[in-house]
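Missing here is one protein chain; the remaining ones are kept as they sit in the complex.
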Amino acid sequence: GISPVQTSSHEMSPLHAKFQEIGRELDVMNEKRERLVKASRDVTIHSKKVIFAVHRISALNKAATLEQAERDLNAVRNNQVTRLARELQGNDYWKFRRAFSPGMQEFVEAATTVEFVKNGRLLTLEELNRSFFDIKDAAKQPFEVSIPDYILGVGDLTGELMRLAVSGVAAGQPGAATAVCIMIRGLYEGFSMLPALHENLRDWRMKSDTMLQSLVKVETACYNVHVRGSEYPPEMLAGDFEYSGDDQS
Amino acid sequence: GISPVQTSSHEMSPLHAKFQEIGRELDVMNEKRERLVKASRDVTIHSKKVIFAVHRISALNKAATLEQAERDLNAVRNNQVTRLARELQGNDYWKFRRAFSPGMQEFVEAATTVEFVKNGRLLTLEELNRSFFDIKDAAKQPFEVSIPDYILGVGDLTGELMRLAVSGVAAGQPGAATAVCIMIRGLYEGFSMLPALHENLRDWRMKSDTMLQSLVKVETACYNVHVRGSEYPPEMLAGDFEYSGDDQS
Amino acid sequence: MEMQFEAFRSQLEESGAVRERIRAVISELDNVVRVMQASLLPVHHATTQQAAKEVLNKAKSYIPQLQKLYSQLAEIIRDRPGQYYRYHDHWRNQTHTVVFLLSFVHWLDTQLLLSHSEVETLLGVKPEEFSIDIEDYLIGLCNISSELPRYVVNRVTAGDYECPRQVSAFLSDLFSAFRILNLRNDLLRKRFDGLKYDLKKVEEVLYDVKIRGLLSNQAAPKPMES
Amino acid sequence: MEMQFEAFRSQLEESGAVRERIRAVISELDNVVRVMQASLLPVHHATTQQAAKEVLNKAKSYIPQLQKLYSQLAEIIRDRPGQYYRYHDHWRNQTHTVVFLLSFVHWLDTQLLLSHSEVETLLGVKPEEFSIDIEDYLIGLCNISSELPRYVVNRVTAGDYECPRQVSAFLSDLFSAFRILNLRNDLLRKRFDGLKYDLKKVEEVLYDVKIRGLLSNQAAPKPMES
Amino acid sequence: MEMQFEAFRSQLEESGAVRERIRAVISELDNVVRVMQASLLPVHHATTQQAAKEVLNKAKSYIPQLQKLYSQLAEIIRDRPGQYYRYHDHWRNQTHTVVFLLSFVHWLDTQLLLSHSEVETLLGVKPEEFSIDIEDYLIGLCNISSELPRYVVNRVTAGDYECPRQVSAFLSDLFSAFRILNLRNDLLRKRFDGLKYDLKKVEEVLYDVKIRGLLSNQAAPKPMES
Amino acid sequence: MEMQFEAFRSQLEESGAVRERIRAVISELDNVVRVMQASLLPVHHATTQQAAKEVLNKAKSYIPQLQKLYSQLAEIIRDRPGQYYRYHDHWRNQTHTVVFLLSFVHWLDTQLLLSHSEVETLLGVKPEEFSIDIEDYLIGLCNISSELPRYVVNRVTAGDYECPRQVSAFLSDLFSAFRILNLRNDLLRKRFDGLKYDLKKVEEVLYDVKIRGLLSNQAAPKPMES
Amino acid sequence: MEMQFEAFRSQLEESGAVRERIRAVISELDNVVRVMQASLLPVHHATTQQAAKEVLNKAKSYIPQLQKLYSQLAEIIRDRPGQYYRYHDHWRNQTHTVVFLLSFVHWLDTQLLLSHSEVETLLGVKPEEFSIDIEDYLIGLCNISSELPRYVVNRVTAGDYECPRQVSAFLSDLFSAFRILNLRNDLLRKRFDGLKYDLKKVEEVLYDVKIRGLLSNQAAPKPMES
Partner (left out) sequence: MEMQFEAFRSQLEESGAVRERIRAVISELDNVVRVMQASLLPVHHATTQQAAKEVLNKAKSYIPQLQKLYSQLAEIIRDRPGQYYRYHDHWRNQTHTVVFLLSFVHWLDTQLLLSHSEVETLLGVKPEEFSIDIEDYLIGLCNISSELPRYVVNRVTAGDYECPRQVSAFLSDLFSAFRILNLRNDLLRKRFDGLKYDLKKVEEVLYDVKIRGLLSNQAAPKPMES
């Protein structure tokens, strides 16, 4: 780093001495912010990769892929998130939140996506924070995901769920849409109860809208499967013809 | 990293094999882009520090501060810029330009600021690129600053010059404004001749406007000094009173 | 200082002139692409294999013009090594459509995917001189995907009940191939998201056909002109 | 899932209630700040030291009210350790003005800069509980700077020819102190850029006074009430 | 001058206080509306008439709270005759949603449109004191329209094939009714433009059901709880 | 200077007055267009040819009013040769809808496209005096295209299974015809891009009808009232 | 449903007609205001008291026209009790300028502030029928403030060295008076923030005049025409 330079040859005035100190404080703060931004970008990149891996799951590789995804998530936790947490203590968390919030949101998105694909349920904030058990901040206090970051991450989760549902239907698993539909409905109804997130008003509005769009897309997918299936009574379909046939492998 | 997972147990189809390859290519590309963004952020941070150090220059510490600034600039060149350059070869330069352009612009701003304060002249692009003599890209070709980055960096230089002029006038060196005024005028007239930068149309327009504003500010400072000085003939000022008095040290 | 700006001016004007030359080529390319696309449209309603073949041949007859125009682009870039991506924005959109047209024609002919290097070969560009950007190629493929549901619907309306099976197999393969890629949140990912809906639509048509017993039992998909 | 959202709802509503409470405090703070600022205005036109002293005393009489309100803010935050910056936006603007008022009054009294910790002491906040953000403090100082040119002009108009020297010395010191800082391209840097113009304006007044021989030769600046 | 401004101060403070009181009511209204809307959402996937009825009852249970809040608004305005439109902006958005909720619930119950005066009756406001602005009422109706396509899709998925016919008839009537109005180029007109797409969407669902022979032949639409 | 500006004033006021007169005509035109469009809406749900005919006749009854208003526009422009395009923006939007209404009515009557010169004849304007801009005419045609999918869906719901074939043929022809044009990157091009989706939608309806065996085998499309 | 919408139509058309009538009045008001303002401009460069007086008289000669137009507005509103604020936006901007013109003229005449009720008297409106909104009045006053620095500069250039003292005293009073008000975060507050800069500018002119010994020692400001 470049050390502050004095402006005159006189002995340092008390004012200057104070500002030297303030200057050091600001430098430390800005360097910390920069490190947090970088750590957050790393969390984002690695979390995105986990999400993509989940999208590659098929019936045949499901167990192995999920295991790998969990290992990868753990690696993000142990490396990038831990690095991030170690920068923070006391008031820092909310002071620098804008620097690392994007990464944490993406991590929430990844972790909840994996959990949904694995167990068909929503990973709660409490469970998520329990998984951070070993991660301590600079003051050795537990590091946690904030409610706004969790909520915004879960907001993005609906987009991934929607993709899973559509590709499920496209791949001949009409049931996929139904499970996702129930999940997104639950999320949307939960979201509807919440007051607007003051910390991220714009994101909040955008994500609420996107969420409804995703829900409508998935409901439409369910509708299509249903209407199509209703045309002929199920007994007609039995026997030699099986929907979600095997001719695509 | 997370390796792509196959979607079926069959032997890999030729299509899949090709996409595996494309996938690796995209991953490599995105990772490179990310490293460039980070290197660019580092170049920016360190260049900004050099600029701030220059703003701290006073008559008494000028030589030492400039020497330090040049050392710091060299350090940026040898570390961050070199790291950045090593990522690039062939078509990469223009392909990833948006990832590293902000840093290079800030470096141009810092280098030209230092040169102006030291020698009262504009560091040319050619000289700047000569100073990159030791820096080679991944194909061992010389690494250079592009004309758009140089021009946009010089655009920002005018802002710093304006600050130098105003604080010079404020610190009782009315001559400072005149030198800066001539420089910014030259830059503005030079800029006026140039066609719009297609690569950064919006930045270009914004910076042209800012430049004119800086010029007008500096001209107004010169005007104030002049009008104030014109009120009484210079002989009246000679002798016991000296403008830019000594009562502020 | 003035000298330097004078030099910049002439260099920037030179690069402006390059853009002007590229724009002229692109404007012609736009015309060819438009006419080629128009010539391919009737394939949706071609009632006989003969008719379809004629449509394809007509469409293919524009390829030499594409080659000529891409070689002009390549020539402009050749003198500016490393600056492909400086001017890339000018031909992006057209290249998406060109990739779409070439690979759609190829698929109609062979039921196979036209590879990235085959596109370059067809356009007569040498990758070391002027390559087709890989993301442009992928976006072009997504464009086929969005054309196929309409094609399938029209083919079935025209009584060709085998078509959905072929298209479904092809799209399904393409879809799982795309899933291999880690895409950023950009245009390509958005287009890829569309691919799912196209596949879904085609599967629905296949289902419609199956459920009505219109599908023959011969499992192997065959190219149209076989 | 529902239970979790129910819990979020109550927690977010709680934090909404916190905001509501803060807003109520801030609304009162706004009033006090406004009245205190209005009470300080006549200092620009005070013709005697006595009059100026009375103005300052009037202004200082609002400090207990500020203390009360900041202690209310502190109390709200005390129960939410680490969440100072979650709600910081609510009191930022007012704090800038508060710092300005306190340190302007202090400067008028003593010709000295009120330090960051003195601000906290005056407001009766304990840094470990509720500190004044350092950037807010610095922005508050820039606000004095932008008030001083007007003050100098009015003082000279009123016949006080020593004032420019004192202000110039003070601002010049403040300016070189600020130059020590590495500022980001944000509000604070913009405000600091303004400081230069203020200093320039004050120096011009000093020049005007000097050139007309209005300045006494006693070099040492003295506080107003000395 | 001072006396006059003293008078202004008290007038501005009075109107400021009115705004403050309205804001407090609106903030509570916001909460009730949000929870009421959330409580109505499950109607989209209620599987039995009984379940649907319970959802509706739950939603209706918030009406007394709405009445209380609107009567508070009315009371604030009552003492300021002629100032309804001075403060109108404060409750516009919430009123749009309130009208939507009330009339959606009413339509689900009866398949009939809730009239403007019925809205006022339900909210317990007296038109001569505090009327619901007609444009606010109409915007509220547009909100139902945008909810109905989703509702129809979900009902059909749940096996209710009559629903599209009822909704299509209702929306078609509503659309024609709106066509009578000469709308200015404002929010209402923009919202009305959306109505057309909603109707189209519902007609497409009706078509899907019809073409698959899922629609019974009995033409008369019947309310859900019949 | 003053004399010159005096002259400018009278010229600017004259052109301001022209705008005012045009605006008045357009405001009336807006009303007529709105009512005419409302009168045409029931064609979507007309159950008998008789009913459809009556709707068409009602819509046609507004044509004389259109003629009167366009002749007023023509008269305003007649005295200002060469200024048609100076004021063109004022009547653009309404003209799009007028072209849409006239040609939709014509198509319903005859299954034929209303030509550009027929539009001018119907509106009673003389091309040498006040012609309908070609791009406005084409945008009007795009508007029919975006109405037809809804029309087809409603006709099939009402049991008219021949309609999709007719509409598909018409739109397909229109689409190919548009393909001939070299459109600039403007509003018209954007509207034309929509045409593709309309055609696709209509082809899907045709497919639905065909695959369910609802389509008769007689190939020749016939006009509705034949 | 139709009957209800028929009623809405007539109500919306009625309010549309009201807007149309108001707009017509405002358009004329705009003209008068423009010409009145133009007539007042030369006051900046009037070299004699006689000349200044003539300018003021010319400006005042437009007041009857203002009265006529405001009485037309009042008449429109008179039949719609309680709807002043519904249409308030239409005349806001013009009223700001009207207040500015009237009170600037008054200040030039008397060096006194034109009170709110004097404005109403001058415009011939009865407060119980059509009052001038207080915030509009205050914004109009801010407009004087922003005109005065220019006026002072021009007066001093013309050799009137007393003017800055008068204006400074007036603005300083106005500024203190505004300080009493508790302004919301809106247009008025923004305009008031400008007042500070105007005062500063005027004080600087006063300073310039004072330091150069151009100011007479007689303290009492006198109205221009005395």
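Per-chain numbering from 1; labels A, B, C, D, E, F and G assigned in written order.
Here, a residue touches a chain if its C-beta (ideal position, glycine included) is under 8 Å from a C-beta of that chain, and two chains touch if they have at least 3 such contacts.
What you see is a predicted model, and the numbers here were worked out from it, not measured in a lab.
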{"item": "Displayed chains contacted by the hidden chain, counting the whole assembly", "value": "B, F, G"}
{"item": "Of F:L113, F:L187 or F:L214, the residue in touch with the unshown chain", "value": "F:L113"}
{"item": "Touch list for chain F against the chain that is not drawn", "value": "1-2, 4-6, 8-9, 11-13, 16, 81-86, 88, 113, 115-116, 134-135, 138, 173-174, 177-178, 180-184"}
{"item": "Touch residues of chain G, complete complex, unshown partner", "value": "31, 34, 37-38, 41-42, 44-45, 149-150, 153-154, 156-157, 205, 208-209, 212, 214"}
{"item": "Footprint left on chain B by the chain that the document does not show", "value": "185, 188-189, 192-193, 195, 216, 219-220, 222-223, 226-227, 230-231"}
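Here is the rule we go by: only the chains that are shown with their structure count from here on.
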{"item": "Contact-graph distance - origin chain E, target chain G", "value": "1"}
{"item": "Superposition rotation for chain D onto chain E, Cα-based, multiple of 5°", "value": "175"}
{"item": "Identifier of the chain whose CA centre is least distant from the whole-structure CA centre", "value": "A"}
{"item": "Farthest chain (mean CA position) relative to chain A", "value": "G"}
{"item": "Two or more partner chains touched - positions in chain A", "value": "4, 7-8, 30, 49, 52, 56, 58, 193, 195, 231"}
{"item": "Multi-chain contact residues (two or more partners), chain D", "value": "176, 179-183, 208"}
{"item": "Which chain pairs touch, all of them", "value": "A-B, A-C, A-D, A-E, B-C, B-D, C-F, D-G, E-F, E-G"}
